[in-house]
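In this view, the complex is presented without one of its protein chains, the others remaining in place.
Chains here go by letter, A, B and C, matching the order in which they are written, and residues are numbered from 1 within each.
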Amino acid sequence: MINVRTDLAIESRELYKQRNNQEASGVEVEKDEGKEYTVTRVKIVNEMGSKNLGKPEGTYITIDVPRLKNTDQDLKDEISQLLAKELKGMGKNDKNTKTLIVGLGNWNVTPDALGPKVVDRVLVTRQFYIAYNKDSDETVANVSAISPGVMGLTGIETSEIVKGIVERTKPDLVVAVDSLASRKMERVSTTIQISDTGINPGSGIDNKRMGLNEEYLGVPVIAIGIPTVVDAATMVNDTMDLIIESMKNEAEVGSKFYSNLEQISSEEKYDLIREVLEPFMPNIVVTPKEIDLLIDDLSIIIANGLNMSLHHGIDLKDVNRYIK
Amino acid sequence: MINVRTDLAIESRELYKQRNNQEASGVEVEKDEGKEYTVTRVKIVNEMGSKNLGKPEGTYITIDVPRLKNTDQDLKDEISQLLAKELKGMGKNDKNTKTLIVGLGNWNVTPDALGPKVVDRVLVTRQFYIAYNKDSDETVANVSAISPGVMGLTGIETSEIVKGIVERTKPDLVVAVDSLASRKMERVSTTIQISDTGINPGSGIDNKRMGLNEEYLGVPVIAIGIPTVVDAATMVNDTMDLIIESMKNEAEVGSKFYSNLEQISSEEKYDLIREVLEPFMPNIVVTPKEIDLLIDDLSIIIANGLNMSLHHGIDLKDVNRYIK
Amino acid sequence: MINVRTDLAIESRELYKQRNNQEASGVEVEKDEGKEYTVTRVKIVNEMGSKNLGKPEGTYITIDVPRLKNTDQDLKDEISQLLAKELKGMGKNDKNTKTLIVGLGNWNVTPDALGPKVVDRVLVTRQFYIAYNKDSDETVANVSAISPGVMGLTGIETSEIVKGIVERTKPDLVVAVDSLASRKMERVSTTIQISDTGINPGSGIDNKRMGLNEEYLGVPVIAIGIPTVVDAATMVNDTMDLIIESMKNEAEVGSKFYSNLEQISSEEKYDLIREVLEPFMPNIVVTPKEIDLLIDDLSIIIANGLNMSLHHGIDLKDVNRYIK
Partner (left out) sequence: MINVRTDLAIESRELYKQRNNQEASGVEVEKDEGKEYTVTRVKIVNEMGSKNLGKPEGTYITIDVPRLKNTDQDLKDEISQLLAKELKGMGKNDKNTKTLIVGLGNWNVTPDALGPKVVDRVLVTRQFYIAYNKDSDETVANVSAISPGVMGLTGIETSEIVKGIVERTKPDLVVAVDSLASRKMERVSTTIQISDTGINPGSGIDNKRMGLNEEYLGVPVIAIGIPTVVDAATMVNDTMDLIIESMKNEAEVGSKFYSNLEQISSEEKYDLIREVLEPFMPNIVVTPKEIDLLIDDLSIIIANGLNMSLHHGIDLKDVNRYIK
């Protein structure tokens, strides 16, 4: 059982392997390497896999793009296209699919504002379907979008708002976009996770209480997320590991000091750190300084990817025309 | 029948009187004069009254505060209190009422952002009722709040979003806050209208197609609005009237020119202006230059008024503590 | 002498021609027609021309792009390139020129925020020249940028702030970007004016008192402006003209009514309108409803144009990489 906080299946899997020196049972992993990116597909195929990684069964696709921060337009476009391809590859939509895009998170908290920013930027078309009383179109699919806010702002659980809208507007598919927490600073704003499991309780920057998944909403839910913060306890933990490692290098192997260092570096350390940080934990974020600009950039990449994957007639040469 | 665009019952009534030289049948009017403000209560009591003023039956309370623009804190506080009093006077809520506040309008269009700004600022408490599993509280009532956006942003009709949320969260009362259009520049940001009729099709800065009223939502709807723009045709019309008036003063009474001027100043002039401006109409707003700051100020006045009228235990000495 | 308020030389020239039925002496006009745009170069070549058009001697280039509102990326790119070409054509800069970009206007008043938004988005490089102690570079020129605010925000005249910075940082060229007022709604956000005369007293949305020109700053000043508002009096005036015109069409030619109409349509009408509107004038803006989005779009077009014209090594395929 994993108690380390991460929203990324790829990190849950890394932790499992690190602790057990083997791949988790019930988990299948597949990798594609591009020049600028790696795509990792983690499939949790049964209950055992779900228990091992602490995540629901389903497919989790991770796109790692180390150069994504502050990169040039060409790489951004490439990643938008890759995202579109992977989204289509999930097989949940075609040109007749009615999609509701949901931007999760608090627009007043910069690293939590990714979802609302994406919603600001996607091409919304449902109003034209209604105005012209259409059922289908060769160029654009039926897409609506909403940022429901967080409970601290509205007094209403996010999932209730979304459920209410789904019941009224009857989409075939929900795509939920959210800011995530990662265990590693280097993943912040360089990794995109797509999964067909929706959003589940306890994930995201603000722990969600209710799920935003097919079980609750009655339609498939694709979740797209990018880590925008690291957990403070994780940062302390990882730094301590590096420090202890460097002390061990200087200590005599087999000495008492060496074994003490090993001892400190044990399983309980993370829990100890959490405990010490706990009083501050809910209120601390560790985030890149330029997070405001990163969120802007990333929201355009995701919005472009969504526009290309949902709308039949929109490809790379058009897509920047639709971005707001 | 009135075809002049105004969201204010008080202006519909002025127009009726101006054209017919008498109060409209089916309409009752009452005035309270304060030192800094006038409260006018227009009651449309039957179908005839509704037809005469072109508005649904119900009570329309107008608070006119000529000095409200750029005023001092004392007058703002006084108006918040007055607003609270008038809202309570509607008799739609007590300390056990569950209220949903809806901020209508487009947050990307400054003069249309009043509703969303109010929602940003009201005290939202429903989450505590849920967290502590409470039914009632002596200090704060159960209040939730949402800004559903406009159809151009979400692809979903505002009223559908609100209906979905009302169905899920079952409030006893909806309070809808909206930016209005006035016929007179001097009313912009100095007049507050409260009505128990909700929001009806064709009102607001963006013409709404569906209503946000008791008929549709199944619970009473109080609408609060402040004019933030004037209709361009109205501005041209009124200016022309003043000009023609001043020409008439210089023309010889009884002369052909005088009667021609009278003729120009006829009923059709407004329609003519509309026709001429029509191509630009949907896209033009005439608004005070400092509208960004006015919207900020007015949203605080309304949010304070709402906080005092909805929450039992909050009065003027507390209210600025809750403003965000 | 012209007393009608316009910041566009092209409109001053139109007015002159309309009133005098001939081109103004001391004024030379040249036109280039493109498929999507017209470039008009108005040169005021002597004092007489300056007196006739009510503007300082110099070159005023106007790019009219009727489809510029809500257009596609290709046309935006084309206009950015055209702007870059015209700016280079002024002959005020090469790769060794140190340029200070000044974003004029009040960032709190949406239609006045064009200049500050452009400054947010241009590629600023002077810090690298300082950090690496360089004098020249093949790719990027030495560019700094500031938005000095308006006197109501800072208590300091804009021109004093700019003068202070020019004295400390010694640029070779100042480029001032500003929101303008036009006489015609159709020019709002479709026309770009570039001039080598700088900004002169009485221009812009907020009347400036002091100039931002070579005489005051000691270095050449290129001004770039886009109309974002129309003058309210102008709108009323133009609407009245259209109405009177349509009445004249119906009146019998030669009749008294006809001549009265002609009489109303005289020179003094505009002044009368100003007089009537005067009490509201300083505080009213007439602007497109979607002005928030237009300002965003236009600021990118100008920033891209500036980046291509100032920085040697940046062309169209790179330019969107540098936009923030």
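Just a few scattered comments:
Everything that follows uses one rule, which is that contacts are C-beta pairs under 8 Å (C-beta built on N, C-alpha and C of every residue); 3 or more make two chains touch, one makes a residue touch a chain.
A quick note: this is a predicted structure, and the numbers were derived from the prediction, not measured.
Looking at A:I61, A:L100 or A:V236, the residue that reaches the missing chain in the full complex is A:V236. In the complete assembly, the contact with the undisplayed chain comes from C:M151, out of C:L8, C:M151 or C:V174. The residue touching the chain not shown here, chosen from A:E28, A:D292 or A:D315, is A:D292.
Checked against the hidden chain, the listed residues C:S12, C:T40, C:T59 or C:T125 yield one contact partner: C:T125. Residues 120, 124-127, 130, 143-146, 148-149, 151-157, 160-161, 163-169 are the ones on chain C that touch the missing chain. Take chain A: the residues that touch the chain left off the picture are 108-110, 185, 232, 235-236, 239-240, 242-243, 246-247, 256-257, 260-261, 263-264, 269, 272-273, 276-277, 280, 282-293.
Just so we're on the same page, only the chains that are shown with their structure count from here on.
Distance between chain B and chain C, defined via averaged C-alpha coordinates, is recorded as 36 Å. Taking the mean of the C-alpha atoms as each chain's centre, chain A and chain C sit 45 Å apart. Shared interface positions of chain C, i.e. residues touching 2 or more other chains, are given as 293.
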